[in-house]
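Removed: one protein chain of the complex. Kept in place: all other protein chains.
The first chain written gets the first letter, and so on, giving A and B; residue counts start at 1 in each chain.
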Amino acid sequence: MSEGARRRGPLLRLQHIGLSFRAIKALTDIGFEVRPHEVCALIGPNGAGKSSLLNVVSGVYRPQVGEITFDGEPQAYMTPRGAAKRGIARTFQNIAIFKGMSVLENVIAGGNLSFGSTWLEQALRVGRASAAESAARERAERVLEFLRIQRYRHSPVGTLSYGLQKRVELGRALAAEPKLLLLDEPMAGMNAEEKREMGEFILDVNRALGTTIVLIEHDMRVVMDISDHVVVLDYGRIVGDGTPDEVRSNPDVVRAYLGTKRAVA
Amino acid sequence: MLYSEAGQFSSSYASDARLFRLRQEAVEVIVVVAVAFGVVPFVGDDYWFTAILVPFLILSLAGIGLNLLMGYAGQLSVGTAAFMATGAYTAYNVQVRLPGVPLLVSFALGGLAAAVLGAIAGVPSGRIKGFYLVVCTLALQFFVEWVFTRFRFFSKDNASGLVSVPPLVVLGHDFTTPRGRYLLTLVVVSVLTWVAMNIAKSELGRRFMAVRDMDTAAAVIGIPVLRTKLLAFAISSFYCGVAGALWGFVYLGTFDPRAWDLSRSFQVLFIVILGGMGSIFGNFLGAAFMLLLPILMSHVASSLLAGMVDQGSLENYKKIVFGVLIIFFLIKEPLGLAKIWRSLRERASVWPLRHW
Partner (left out) sequence: MAYAFETLVSGLLAGVMYSMVAIGFVLIYKASGVFNFAQGAMVLFSALTFVSLTERGVPFVYALALTAAAMIVVAILIERFVLRRLVNRSPITLFMATLGLSYILEGVAQAFWGADVHGLELGINDIPVSVLGIQLSRFDLFASTTAAVLVVLLSLFASKTRLGLSLRAVADDPVAALSLGVRLPKIWRVVWTLAGLVGLIAGLLWGARSGVQFSLTLVVLKAMPVLIVGGFDSIGGAIVGGLIVGASEKLAEVYIGPFVGGGIENWFPYALAVGFLLLRPAGLFGDHAIERV
């Protein structure tokens, strides 16, 4: 059994997180836990603060109030690089891949924290430079194979379709072999076929690699299908927290989405 | 057909990471280098060495420096000449104040001094982006010009900062002849170009490009953004510093701060834009263009339009032509001459057909 499964505490715990931008309160008193190896879906109407929450966890935003406890270590806020070093990786809503580089370069870049040589060694092609490059390349190739995008390895990402770009971004996040993977609307803009594929990849990552996943998703069918745990946000507050079934029949959740007393089908 | 890429595969990661993936590219480079070292020194004449080849090589080097900063790391700079000046004056001071230091070491120290200055100049880049960074580098440009003019220390108490360099002696051999100057420059530029190519293809190059393309995402995947930017400034400035030392020592022989004014910074900037941002090879094309075009125009003016165009007007026409070319390239081929070259090569690979 892996070390993570033996751990009893949550992988991620948020307590009383509050985030404001000048006069706008994006998040108020956010608190929930994510257990190791679970797939947790973050849902809610547009503007509810879901992306802001991911930004807080990945260090892009600093909350004014509250505490983030990751892997047993509490802190008031994360920094982007700090989060990466702790084992948190993510994708973005608007695909933040490096348009000027190839697929392979993007994915290799994702694994930069474990690159094994200094820039001077690389510049002069001495020492560990060559071995480090080959090792990084091998790691990246495994990710490419997993996501079935090997044939695009040398293509500039700007020339690829939207769906493939999203897969490259996922690959870049996976290259870091993260403990926690944050996915911001990984299936946005995809057709049914692409969604199915992406859903399979996400489940694969969770089951084969044991990665804990938090994803923002709008498609309720996907949410119900693949998640173990659902957290519902509305106007920056949590209005639901539990298993998919519990959340589905929670009247507050229904009201947030539909504004009526009808249950979600 | 002559230039087919077919059949060239890599069977190991190490070989896929080699500098030239196409056999043709490697062969071309080897031929060029062989000619440059083995043929040109014997057939070239003094005019070509001193007036064309040496400045061409040095400006290419400066272009590589600026390109590493702008094309790869995406940081704007119009202070290139300030780094060149630092390299030149540092090398000069080391040579005349510390006897016994080898010439090449002085050049390297010039580069290092420029690198330190570059790192300092890069500090604002943590908070400041885009045009604002232009102002910072502009500040540096004017400040450095002023420092070297105002403080006689750097020019050994010579009025207005004018200095004359000592003879060029490396390992006991005199390189002051035109051929010698060419060879000295060629060696330094070749080695540094090789290093630049290594950097471009390495992890550091990837980090530069990541920071250039989207620095928030780069930070999120663990890249130390500020450190990377500072390194970009430092390495780029090192290159410009060495180029400056070469320019002052090997090309000019005698120089004052006005050799490193704003128009010099713009000259290197144009080389990078015309040659192609994000390309090492492009800098050579850009430098050749910048150097040969004015010469061409002068020849045309004196032979074809004999007497109609005087020297002063010619300067203005050159300005207009450059301005037009810059805009033309920005509109039509923003990736510069390097891209045009690559397109030609791709045409060659399917010739005599026209498309795949």
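Observations on the structure shown:
Assume a residue touches a chain if its C-beta (ideal position, glycine included) is under 8 Å from a C-beta of that chain, and two chains touch if they have at least 3 such contacts.
Keep in mind the model is a prediction, meaning the values are calculated, not measured.
The residue from B:17, B:326 or B:350 that touches the chain not shown here is B:326. In the complete assembly, the contact with the undisplayed chain comes from A:55, out of A:55, A:122, A:212 or A:227. For the chain missing from the display, the contacting residue among B:18, B:150 or B:299 is B:150, taking the whole complex into account.
Interface with the hidden chain, as seen from chain B, comprises residues 76, 124, 127-128, 130-132, 134-136, 138-139, 142-143, 145-146, 149-151, 216, 262, 266, 269, 273, 312-313, 316-320, 322-327, 330-331, 334.
Assume only the chains that are shown with their structure count from here on.
Inter-chain spacing, taken between the CA centroids of chain A and chain B, is 42 Å. By the touch rule above, chain B contacts chain A in their complex via residues 12-14, 16-17, 195, 198-199, 202-204, 206-207, 209-210, 212-214, 216-225, 231, 278. On the side of chain A, the complex with chain B involves touching residues 58-60, 79-81, 83-85, 89-90, 92, 96-101, 105, 108-110, 112-113, 115, 117, 119, 122-125, 129-130, 132-134, 136-138, 141, 172-173, 176.
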